[in-house]
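Only a single protein chain was left out; the remaining protein chains are all shown in position.
When the chains are written out, they are named A, B and C in that same order, and each has its own residue count from 1.
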Amino acid sequence: MTTTTRAANVAAEVQGQSNGQQGREVERLSMTASFSRYPGDWYSHTDLGFSTEDVLAMYRSMLLQRRFEERSAQMYSKQKIAGFLHLYIGQEAISTGSVQALRVGHDTVITAYRDHGIALALGMSADECMAELFGRIDGCSKGKGGSMHFFCREKRLFGGHGIVGAHIPVATGIGFAHKYKGDGGVCICYLGDGAVWQGAFHESLNLAGLYKLPVVYVIENNQYAMGTSVDRAAADADLYKQSISYAMPGSLVDGMDVFSVTRAMRDHVALARENQPSVVEIRTYRYRGHSMSDPGKYRSREELEARKNQDPILRLKAYLLNGGLSTNEELDSVDRSVKREVNESVEFSDSSPLPPLEAIYDHVFTEEGFPFLR
Amino acid sequence: MTTTTRAANVAAEVQGQSNGQQGREVERLSMTASFSRYPGDWYSHTDLGFSTEDVLAMYRSMLLQRRFEERSAQMYSKQKIAGFLHLYIGQEAISTGSVQALRVGHDTVITAYRDHGIALALGMSADECMAELFGRIDGCSKGKGGSMHFFCREKRLFGGHGIVGAHIPVATGIGFAHKYKGDGGVCICYLGDGAVWQGAFHESLNLAGLYKLPVVYVIENNQYAMGTSVDRAAADADLYKQSISYAMPGSLVDGMDVFSVTRAMRDHVALARENQPSVVEIRTYRYRGHSMSDPGKYRSREELEARKNQDPILRLKAYLLNGGLSTNEELDSVDRSVKREVNESVEFSDSSPLPPLEAIYDHVFTEEGFPFLR
Amino acid sequence: MAQLQLREAVRAALVEEMSRDADVFLMGEEVAEYNGAYKVSEGMRDRFGPNRVIDTPISESGFAGLGLGAAMNGLRPVIEFMTWNFAFVAIDQIINNAAKIRYMSGGQFSFPIVFRGPNGAAGQLAATHNTSVESIYSCFPGLKVISISNPDDAKGLLKSAIRDNDPVVFLESEFMYGMRGEVSEEEDYLIPIGKARIAREGDAVTIVGHNKSYWRAMEAAEMLEADGYYAEVIDPRTIRPFDWDAVVSSVRKTNRLVIVDESNPFASVSSEIAFQVQSRCFDYLDAPVRRITAKDTPAPYAKNLMTYYLPSAEDTYQACRDVLYLD
Partner (left out) sequence: MAQLQLREAVRAALVEEMSRDADVFLMGEEVAEYNGAYKVSEGMRDRFGPNRVIDTPISESGFAGLGLGAAMNGLRPVIEFMTWNFAFVAIDQIINNAAKIRYMSGGQFSFPIVFRGPNGAAGQLAATHNTSVESIYSCFPGLKVISISNPDDAKGLLKSAIRDNDPVVFLESEFMYGMRGEVSEEEDYLIPIGKARIAREGDAVTIVGHNKSYWRAMEAAEMLEADGYYAEVIDPRTIRPFDWDAVVSSVRKTNRLVIVDESNPFASVSSEIAFQVQSRCFDYLDAPVRRITAKDTPAPYAKNLMTYYLPSAEDTYQACRDVLYLD
């Protein structure tokens, strides 16, 4: 782990000892694992080589995700949007922070159904994202996917996936192809704390470790899988430790600080570029219910409020203001511009056509003229 | 792990350190795992409370498995037996050793398709086992299962299973039922080194750890899964370490010494009786090919010969003779009696009838008169 | 008769059977503290405690297999899949272990277990969240498959399924959980597995539909009645074993069969019904067996496409008119 210069690496050697007698050891029990940690409030923007503009752009990115989703929640109540709508609100530092570590358009990204944030952070337009939620042909998946299935070939967002855990092997293969082609790309695979307990996670990590694939497995630990808190699902709730079984580096990151996420993801992406897969657990929090129908009775109001005080956007705002990098006026105008973009995306989507009925047969196969049963 | 009195327990604390600065720790990275090891040539029979008769019985148990399988290999070439035939030869110390830790008929056992050894060690008769291989109605599974699917309700052998890894969740549930019913039983789940990389393993261990189930997961590491050596399948070839991710105890055991196996299994069964699941990796070796059709080209003759020198049966024989516990004559007569039993089982099976054709519809459902499509 | 929502009827069956038999337990994602993703198990954890109403991690293969082991070792598990779409990661446990271990053991072990959850379309959830699985599980001898269309059947058949000593795949529906209907208050109300329900008598055409499709069949029958034709509507309720006699006698009377089946068409339950009926009613059929199914595509998200995707009452009605040679 030569690249994690600023993070402490702790290597543990657990050695078997003979059973109270000496000199009769048959095999030595040993275990090596390395861990890093990326606490919050640790890195300054200059530590990370960011200009003021860079930081403002990150602020805007996070705010765009926030406002986009607040607006889509409204549109959901107006029944402009249907199906499931899983909001990313509270987790925006992860998407925005990790994009700082990527070569967008070259490196690949794949995630689960809570995918609006990463889509916007990668630079997909609010228009195409909102239109997808509306189920219109200008949507990023042409109205075929909806909220859970945002895709963008150009930005190399490989989805948006709804079966918990099922995209993890796919990520492993995306990384495999990077290595096979030697294109220098890496794949970032986001997954929820709940997805860790699918067999697919275990199989994928072993394959990645065995074949030395350029993949970073990022566990977005927002403390809950629907109503189940991590400790009610996990035999061991420290998810970063999962890396040990595959002889991989693992890190624990404060996901409420976009700079910590940036630092961690840069380190792990650098490892991946050297074909060392790894695990990153980013601790974050989802403010909203699991999806629109979830009243969230499984947690206390106090817990929620306490977490909201760590809001990644407010935190970055305070950083900008306290550090004299920006002013309230400037940040207000960012807010206005973001709101305008989101409002326009709603108008855009409202006027985008529904797909024609015959489009139901499009995109099943690449082949034209497949003889469907009718 | 209060019960593993004779085994050394090593607890490792991996603590996160601050990143070169002090007093700004956000979270502490910590990891606790305990390991034990059970080397060979370590335990005497008196250490384990065995009488000479006990040891002779263990010797006979192992020899019965060996001769039974040598004979079934012959019967396979004579086409009395068909399908796959996976021999356990070389691994007999595991079955016989672990049975010493069980309350047979009360505790439950489940394994994969390499199941003849454990069946005989549990006290199933050579007759019913051989008849099953012959596909006759007196077989332990009435000719429905064959080599891979030995079952015995009475001895609580829950199979013999052919889909790699698929019986591990079943084991977890067998253990669940022991705990639910409060019957004090524990379940031993044997699996191969190759089965570790199925997702089912990961899911099961997490469930067992979370619900605190009385299950011992025993990895029979015979170095190969078909032609794939452990290091060609594993990101980390120390399989006992898998226990860490589930905050469970793990042990490494010399599988060529029946006493080491006994000691380890007693300790782990004791843990299970206190509802602490655990992982035991027993290192062993399979002398024969994976199944009858495997010429075993993936390993050298030298490797094979070196391993044969550690033969668990020869080792116990030497122990018996060197320790003056038995004589060549006595052991020869054990051999003769075993051979007789095996020969008789062949005769028995040859004269056992084939199932009648209408039996094809039996045992699909418990219900009588199910309206099958015909 | 009580008026219950379908979810309440399912719950009533669970509660009655768990009260009756301490070996019955309920396990699945969010069934306990959350009271069920679709509130089927509301209040059950409080009533039976956390040892009998058990939340799981998202490990379908793991907890489906756990249920099987528990069944093999003397318990009677009810395993809830949040939806049947999520059971595909666990299908090996169901079609290899649940369906076959009893057979391979020569009958020594049995599997009194129910796998249940909502099946089929559930709205604009796109391709992976709208699968109808009945034909998949019906393929495998060793499983019983039940698919219910109303609260009364839900209660009576789930109770029978829990008492059955063989593994049962029990298919409900998100869309129908809120549907109210009369439910028998008979004590120990058990509906036999394998018996169809003749929901509406008629002589012009037989319409077979299960689960949500049953309602499309009923709507079509009403439309047809306006034309002066009486359709006989059959809800098979159990897919395996299928009540062939019910369908065959009806077709021998009406000489026409239309099947509504929400599955994708190829090798679906509708295909099997067509095979059996053409085989058993060859000389009685006055028209080819027709079927209305989901489109031969994955399920789309967009609202209009999703409506188009599903079998409709209109298409069913038109198919009835076709086999009656009315147009």
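One rule holds in what follows: a contact is a pair of C-beta atoms (placed from the backbone, for glycine too) under 8 Å apart; a residue touches a chain by one contact, two chains touch by 3 or more.
Note that the structure is a prediction, hence the values are computed from the model and not measured.
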Check: Which shown chains does the hidden chain touch?
Finding: A, B, C
Margin query: I'm checking contacts with the chain that's been left out. Which of A:Gly160, A:Gly227 or A:Pro312 qualifies?
Written below: A:Gly160
Notebook entry, point to check: Quick one: which of A:Ile168, A:Ala195 or A:Leu320 touches the chain that's been left out?
Noted result: A:Ile168
Check: For the full complex, which residue in C:Lys100, C:Arg237 or C:Arg321 touches the chain that was left out?
Finding: C:Lys100
Note to self: Can you tell me which of A:Ser141, A:Gln242 or A:Thr262 touches the chain that was removed from the display?
What the structure shows: A:Ser141
Check: Tell me, which residues in chain C touch the chain that this view leaves out?
Finding: 61, 85, 88-89, 91-92, 95-96, 99-100, 103-104, 126-128, 135-136, 138-142, 240, 263-272, 274-275, 278-279, 282, 285, 287-291, 296-298, 300-301
Next item on the list: Could you list which residues of chain A touch the chain missing from the display?
Entry: 108, 110, 139-145, 149, 151-153, 158-161, 163, 166-178, 180-181, 187, 199-200, 203-204, 206-207, 210-211, 362-367, 370-372
Check: What chain B residues would touch the chain not displayed?
Finding: 82-84, 132, 135-136, 141, 143-146, 148-149, 161-166, 194-195, 197-200, 225-228, 232-234, 297-298, 354-355, 357, 359-361, 364, 372-374
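The criterion applied here is as follows: only the chains that are shown with their structure count from here on.
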Margin query: Measuring between Cα centroids, which chain is at the maximum distance from chain C?
Written below: B
Margin query: I'd like the Å distance between the centres of chain A and chain B, where a centre is the mean of that chain's Cα atoms.
Written below: 42
Next item on the list: Among the residues of chain B, pick out those that touch two or more other chains and give their numbers.
Entry: 199-200, 203, 206-207, 210
Checklist line | Overlap residues in chain C, where contacts from two or more other chains coincide | finding: 56-57, 59, 61-62
